[in-house]
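I am attaching a structure below and will ask some questions about it afterwards.
FYI, not all chains are in this one, though none of them got moved.
To keep things simple, chains are lettered A and B as they appear, and every chain counts its residues starting from 1.
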């Protein structure tokens, strides 16, 4: 179980941002997994603007390939997230907007039979 | 109107997690509604990993039925959210990752004619 005092790191990228020929958000989640962070969730926005563009991007049926804003949410201790963010910054030097905030973390893992489903690992 | 000092509770589940034969996120929102919480929003991630799995789940057109990560965001007072989380924990014993954080809440309800639309209730 994570300690109660944790942090939430949110990294804002564009859907079409690439790093090493893969989507940047995929690369970030893969690295977060490799470094053993507690949780990662990628959310896609319908509309937005940010660090990398001042144009407002909007999801419209006729323009599916727009560069929509993405938010990657990472949960762990402040220390692990700071280390992770420093790692990301070594690779990505522009176009990033990130926020870090303190949160109380409740983390329940286990293989008790009362949970919503068995853990697959 | 809610007091200014509120909290945000975020519960991370998998899209295919079930409780009492319904999606777990649906059960949580229904319970939140029944307990009169101020607001609930369910967001679906495109990709992620978390408490219940160390596999990275990704949304791909060819695999619509993946177990995508979901975030349920609940807003109310810290006290009501703690009570709600304790209630959820009585039912769900594993696979949950939750964060709680303090936020300033601005809540405007009413039936003034100047709002964006009339309240349906």
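FYI, a residue touches a chain if its C-beta (ideal position, glycine included) is under 8 Å from a C-beta of that chain, and two chains touch if they have at least 3 such contacts.
Just so it is clear, the model here is predicted, and its values are computed rather than measured.
Summary of assembly composition: all chains derive from one sequence, 2 are present in place, and the complete complex in the structure file consists of 3 copies.
Keep in mind that, in the parts below, only the chains that are shown with their structure count from here on.
Against subunit B, the residues of subunit A that register as touching in their complex are 6, 8, 25-26, 29-30, 32-33, 38-44, 70, 73, 75, 101-112, 114-117, 119-121.
Residues 10, 12-14, 16-19, 24, 43-56, 58, 69, 71, 85, 89, 92-101 of subunit B touch subunit A in their complex.
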